[in-house]
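Handing you this structure, nothing more for now.
With one protein chain held back, the other chains of the complex are shown just where they sit.
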Amino acid sequence: MFTHKTSVRIRYAETDQMGVVYYGNYAQFFEVARVEALRSLGMSYRQLEERGVILPVRSLEIQYRGSAVYDEQIEVKTVIPELPQTRIIFNHEVLNEGGKLITTGQVQLVFVSAQTKRPMRAPAYFQELFEPFF
Amino acid sequence: MFTHKTSVRIRYAETDQMGVVYYGNYAQFFEVARVEALRSLGMSYRQLEERGVILPVRSLEIQYRGSAVYDEQIEVKTVIPELPQTRIIFNHEVLNEGGKLITTGQVQLVFVSAQTKRPMRAPAYFQELFEPFF
Amino acid sequence: MFTHKTSVRIRYAETDQMGVVYYGNYAQFFEVARVEALRSLGMSYRQLEERGVILPVRSLEIQYRGSAVYDEQIEVKTVIPELPQTRIIFNHEVLNEGGKLITTGQVQLVFVSAQTKRPMRAPAYFQELFEPFF
Partner (left out) sequence: MFTHKTSVRIRYAETDQMGVVYYGNYAQFFEVARVEALRSLGMSYRQLEERGVILPVRSLEIQYRGSAVYDEQIEVKTVIPELPQTRIIFNHEVLNEGGKLITTGQVQLVFVSAQTKRPMRAPAYFQELFEPFF
């Protein structure tokens, strides 16, 4: 199991007239969290794309238990629960500034060749980054 | 069961560098679909808020089976599978211009009093709109 | 001079906690307006890209005189004041549902070859669409 934490400052643009973060914007926070999680392992998602591997999202699940407000610095915890094979799973927990759990979620992405647009296994150089954790 | 269809034209802003719609933007398309579904019943979500009822999202689930591209006019089908009580469920299917199913999803929202911020039952005037369908 | 009108329904996602449309979202409304203006002339921006011509934005100017609110159907007026040569100018006026002018703006885009990424003149087939108006 691999775990990581990153923080995101809520922008005014991300609030809505209910005075809290618009529900759809968590998808972006999860994106930031998984990108930073990969970067911490030594490979950015950008580098992966440059090597011809893209990671389209297959599913997204979010449970909303509370709200984040403008200017708050939320913490997004990321857990990768299994060694990536043909897909990679990210489990997320979002905490507000007071440490309260406000959102949980899961994103599943699949490995696809940028050239053929067909599914592929995670490249060996990518899996090796995870092996110490599993 | 209540069903409704609406269409959304994909904006350039909604694409990403993969050349397709960014995964998080489907939350907005679902929002458009449920708002138009309610409007077709005779009550806009805006009117509901003006009467002191807000509908925060409790959960979101999306499965991605294909992609939508720039300028496509996608069709978002909405099914409300049960009479709204303390929550309202929207099931969605998104079809691309060729009629292919590209995304499915579900959004659950809960009825909350704008004044007290506490959960409430769907108002009678709101439930009455749905009764012919259940 | 070529003129066109299109309407946009404000999404919840597009509001912010001030209770009005976030200032940055007008760039998307202008995008919708110019795309529909071109479509009304018989050529979509998508078709232009498919023929190898891209139109990056060179400048954006917006003056805010009022606000649009959630669920409002705003009208975006578009004027193309001159025959496109190496650039194309779009002047916009945004009216709220009551017909009040709330925003004015201008977007300038330049013609660029998708292949060479270098500036180019507007293609003849594109200019011909505009000739009846100038």
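First chain written, first letter: the chains are A, B and C, and each begins at residue 1.
Just so it is clear, a residue touches a chain if its C-beta (ideal position, glycine included) is under 8 Å from a C-beta of that chain, and two chains touch if they have at least 3 such contacts.
The shown structure was predicted, so the numbers you read here are calculated from the model rather than taken from an experiment.
Only one of A:S7, A:S44, A:S67 or A:Q127 touches the absent chain when the whole complex is considered: A:S44. Interface note: of C:M43, C:I62 or C:L129, the residue touching the hidden chain in the full complex is C:I62. Within the complete assembly, residues 12-13, 15-20, 22, 24, 70 of chain B touch the chain that is not shown.
Touching the omitted chain from chain A are residues 9, 11-13, 27-28, 31-32, 35, 44-46, 49, 70-71.
Annotation for chain C: contacts to the undisplayed chain at residues 18, 20, 22-28, 31, 54, 56-64, 67.
Here is the rule we go by: only the chains that are shown with their structure count from here on.
A simple rule picks the central chain: find each chain's mean C-alpha point, then take the one closest to the mean of all protein C-alpha atoms, which gives B.
Rounded to whole angstrom, the centroid-to-centroid distance between chain B and chain C, based on C-alpha atoms, equals 27 Å.
Distance from the chain A centre to the chain C centre is 34 Å, each centre being the mean of its Cα atoms. Residue positions 20, 22, 24 of chain A each touch two or more of the other chains.
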